[in-house]
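A single protein chain has been omitted; all remaining protein chains appear in their positions.
We just call them A, B, C, D and E in the order they show up, numbering each chain from 1.
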Amino acid sequence: MMEVASDPLGQVDILCITAHPDDLEISMAGTVLGQIALGHSVGAVELTAGELGTRGTPEIRAQEAEAARKVLQVRFRYQLGLRDGFVHSDEDSLMRVVTAVRRHRPRLVLTTAVRDRHPDHGHASSLVSDACFLSGLRRIRTAVDGRDQDAWRPTTVLHAIQDRWVEPDLVVDITAHWPTKEAALRCFRSQFHDPANTQPQSPISTPDFLPFLEGRAREMGRLIGATFGEGFTTERPPGVVDLLSLR
Amino acid sequence: MMEVASDPLGQVDILCITAHPDDLEISMAGTVLGQIALGHSVGAVELTAGELGTRGTPEIRAQEAEAARKVLQVRFRYQLGLRDGFVHSDEDSLMRVVTAVRRHRPRLVLTTAVRDRHPDHGHASSLVSDACFLSGLRRIRTAVDGRDQDAWRPTTVLHAIQDRWVEPDLVVDITAHWPTKEAALRCFRSQFHDPANTQPQSPISTPDFLPFLEGRAREMGRLIGATFGEGFTTERPPGVVDLLSLR
Amino acid sequence: MMEVASDPLGQVDILCITAHPDDLEISMAGTVLGQIALGHSVGAVELTAGELGTRGTPEIRAQEAEAARKVLQVRFRYQLGLRDGFVHSDEDSLMRVVTAVRRHRPRLVLTTAVRDRHPDHGHASSLVSDACFLSGLRRIRTAVDGRDQDAWRPTTVLHAIQDRWVEPDLVVDITAHWPTKEAALRCFRSQFHDPANTQPQSPISTPDFLPFLEGRAREMGRLIGATFGEGFTTERPPGVVDLLSLR
Amino acid sequence: MMEVASDPLGQVDILCITAHPDDLEISMAGTVLGQIALGHSVGAVELTAGELGTRGTPEIRAQEAEAARKVLQVRFRYQLGLRDGFVHSDEDSLMRVVTAVRRHRPRLVLTTAVRDRHPDHGHASSLVSDACFLSGLRRIRTAVDGRDQDAWRPTTVLHAIQDRWVEPDLVVDITAHWPTKEAALRCFRSQFHDPANTQPQSPISTPDFLPFLEGRAREMGRLIGATFGEGFTTERPPGVVDLLSLR
Amino acid sequence: MMEVASDPLGQVDILCITAHPDDLEISMAGTVLGQIALGHSVGAVELTAGELGTRGTPEIRAQEAEAARKVLQVRFRYQLGLRDGFVHSDEDSLMRVVTAVRRHRPRLVLTTAVRDRHPDHGHASSLVSDACFLSGLRRIRTAVDGRDQDAWRPTTVLHAIQDRWVEPDLVVDITAHWPTKEAALRCFRSQFHDPANTQPQSPISTPDFLPFLEGRAREMGRLIGATFGEGFTTERPPGVVDLLSLR
Partner (left out) sequence: MMEVASDPLGQVDILCITAHPDDLEISMAGTVLGQIALGHSVGAVELTAGELGTRGTPEIRAQEAEAARKVLQVRFRYQLGLRDGFVHSDEDSLMRVVTAVRRHRPRLVLTTAVRDRHPDHGHASSLVSDACFLSGLRRIRTAVDGRDQDAWRPTTVLHAIQDRWVEPDLVVDITAHWPTKEAALRCFRSQFHDPANTQPQSPISTPDFLPFLEGRAREMGRLIGATFGEGFTTERPPGVVDLLSLR
């Protein structure tokens, strides 16, 4: 069921669970880079292969995603085999996410926007939230390669903000990592604006999309006095230790 | 009390009432240009001279505002003499706004953000709202040059969005007018980034501010499928005649 | 599966997608009449036949709906065969709505309330929203009569307000069309108050229901200075071209 | 300063504190009648004489208010002498309300809407809230006729809903009292629609206003399964003893 | 399918429908006791057996629930056989709840929190709401022991507040019943803190949980001037008869 681009069994500090290849790059790549720079390990899974994308093919998108993974130094990236366009919280979908969470035992999960232009994002947001809770119930039994998995519940689940504006609960300064985020985005040649591409236009392939993304990052940065930022919403108020560490 | 840059007695379709010189250009210049292009007349008053601005002087700002007025083809622009930094809804302030509204008899008032980084903006927003209501009460007596004014109530009051993000209730496509908005902003040389300026930095004089404003316009435009937009909040749901005219 | 009252293949400017026969008349008939008066074409589909309605039968309700269709001059009206009382976003339901949207290629979709007394309305609201998005993905394949359909995404989806009050984002003046809306409502003799009807009472068959609907229309009208209005909520801020066209 | 229509010194169970004569009748008369029918005593004070009203005069309005008082069987009704159109929370205004609250020692205060078309209503709402708190501080000294007043804090303050819709926190069934509410409204001949009246039109003197008020009452009633209702917002969740007493 | 602890066929005034054994005790036991003291009858059903609970077993939990039922003097308590951790609104689940509602014909239903730490609670909240509506549709056919059930719709559905804070719409004073609520909680020995228990810790088995619950009750009580309270949210504003009965 799963196509594994790198060692998927390793524990990571942070697991990104998004709906489609390129969601991570659009909504949280700067944050991923910043947390890696602080010494934290990061892995990525996508619920679907993005097989309904207007442009490209699942194969091309997988190659693009792998190239972007290397740019971001994310440890692994693989897909959970849900159906693009029809993400919802049925038991099979929940158990696939539970299995991934228990495999990688992250303290922090970064996932999709609570609501967005693409309905998969809101549905994935609920699915991942519920699965992170269920993953902590030891009486839900899962196994990988014939070995039982232990229960695991991440301490924190944060929801990125992707296309539609959502008021963020916290913002991460990504100024230092903006050029690398841009490089990761450029890996998705099939998806974004390319004058040579003759496939039909999509809402993210117009010439306006990447400048909009830069505008979004400046909008988020402005809130914390930085040039570029990425915003997230929380599921409960975060516990802050050192108030003077806040920007 | 009032310094009149052009005939202030004329009736206009739209009256912009902002707190400081340059608020209009930052938050609603593209909309002003678009409405003028549709044939509507626009005038502008500012509550204060912006005398607390970190950079420039009231005199320099007045010259800049007049230059921007010409770029925007706004019919007139003058100030109401309230105190920068201390805008609030006392009777004298209310009556100055009532007098301006009755003088220009606008069907539409565009005013400041309902809440913002600068507290004057939120306070001005309440002041202008209340004054637009009071202006319609014939038993509130006002006179200009010894002549009694008639009561007048604008049909609609819209609140711009300036520094802090506020969820807009409607967005105006300003793509065609973006270059002219930029030209109007550049008139305020004392306020925005200028490597040659040795005055202290302010939150709008950093190199990040104008790119942030472009980002904001792209953010607003994205919501309606345009390259650039300006957003507004309403005080009551607007009445829409032709639903297919909505973008 | 579908019972077609008139040519269902035609393109229309506006497609009404509601849950039960009479939802259209209760919540959006005045708006439909007004848009037709402006020269726009309108069609209607219902998700279900209203087979759980306390009064009447699906057959009677279909006759009533057809009579009301003629009053409103809606081009066609047919049902999508979902199950009354159990509307939800499964794949079959989504694909039925996608097929209808692609068949009629509307620029505007008017659909049910985002939340309401009847749970079908809120569920239909989500279903139709998601389907309007999916309809624009060319890799979702649908066919009618053996012919592939092209992808199509409406520019705007508006949600009506039916029984429970929901704060409207925009209001349409229906004063001129109120008598015709009332005439369309009277077509549903089985549903509304009728002293001669001996079937059990429902929440819409009491003598209070039609006066309540008039009250609702006056409430909505009051917000825009009209006698009668219908309110809608938006999914994103609407783009407005001429601000002086707002009432 | 105060014109007393009946014994103003008496204690009442419920004190209505509104901004202008006729606010009580428009927004809470049915509730007043219902509570009196349950055996509770009710008094009324208005902050202003409504001297800015487009129609009528303070004298005429006072006569109308007194006639309505008799219809409603409210024990007393007098005015606190604040300035119509300029209601705000200065110390003098606060102390006038404190004095009235201490004089009548009500367990429940009914006051104006938290926000409304008329800005006085929102300002009065804040003023009365703050004054009800301050009234409970024994170190704020007030006296009437040379006698010190005791501190008094009402248990509950409820805010009526008048022109603009505000989502109610609770609704009172006024079906039995609707005809008497209408009779009380009709006392205000100078304010509401009267074809013989040649004074300028106001937003409440149009032929649409009283039918709108009926519509509002039906809208509120619908929420609780009654024909007519009046809604209120609370300042804190109410404590309910018998859950089966809720309608 | 159902394990019946007492006569389940009886009509009750109030039916508690929660997701897991102990939800009732945690979130609404004081209210249940208070309503019984007023003379109202109360029954309880749980959607699931709590079979995923970290501690205890379904058998132990059933014994604990029965012991607590006796403490609370609830007439009956049984389970509907849904799957713990996977509560959602499919047709089978809806029909099981409809059947229970029609069996007991309650005027008031008390159910789970609209959102909570445990995702089952939010899902159960929607499920029970929808089922209470569907239960009133006579064309939905259900039978018990071969006898058709009559349609029934509760007047009111209130949602308790359990782990995560939700702003209450009304609060019930449970001061007099706090000791008995504590006694009912202590029946669930397997679930809450017990130094002798060697099973894995859960979020409700820590030493902090019961003191937190007391804190929650004090927090709710404070809002209405009582020592202990339980809060609820409503689905529509409640109709209140005697405003002076509010605390």
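To be clear about the criterion, contacts are C-beta pairs under 8 Å (C-beta built on N, C-alpha and C of every residue); 3 or more make two chains touch, one makes a residue touch a chain.
On a predicted model such as this, the values are computed, not experimentally measured, just so you know.
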Quiz prompt | In the full complex, displayed partners of the excluded chain | solution = A, B, D, E
Quiz item: In the full complex, which of E:E51, E:E66, E:D194 or E:E214 touches the chain missing from this view?
Solution: E:E214
Exercise. Kindly state which of the options D:V114, D:I140, D:A176 or D:L210 is in contact with the chain not pictured.
Key: D:I140
Practice problem: For subunit A, enumerate the residues touching the unshown chain of the complex. | Solution: 13-14, 31, 34-35, 38, 40, 107-108, 155-156, 158, 167-173, 223-226, 229, 231, 236-247
Self-check item: Where the missing chain touches subunit D, by residue
Solution: 89, 91, 94, 129-130, 133-134, 137-140, 236
Quiz item: Residues on subunit E that touch the omitted chain in the whole complex?
Solution: 163-165, 167, 208, 211-212, 214-219, 221-223, 227
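Convention: only the chains that are shown with their structure count from here on.
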Exercise. Please find the path from subunit A to subunit D through touching chains that uses the fewest steps, and give that number.
Key: 2
Exercise. Specify the chain with the shortest distance from its C-alpha centroid to the centroid of every protein C-alpha atom present.
Key: C
Quiz item: How many angstrom between the C-alpha centroids of subunit E and subunit B?
Solution: 54
Quiz item: Taking each chain's centre as its mean C-alpha position, how far apart are subunit C and subunit D in Å?
Solution: 40
Self-check item: For subunit D, residues contacting two or more additional chains
Solution: 164, 167, 223
Exercise. Specify the contact topology among the chains shown, as one of line, ring, star, complete or other.
Key: other
Quiz prompt | In contact (per the touch rule at the top): chain pairs | solution = A-B, A-C, A-E, B-C, B-D, C-D, C-E, D-E
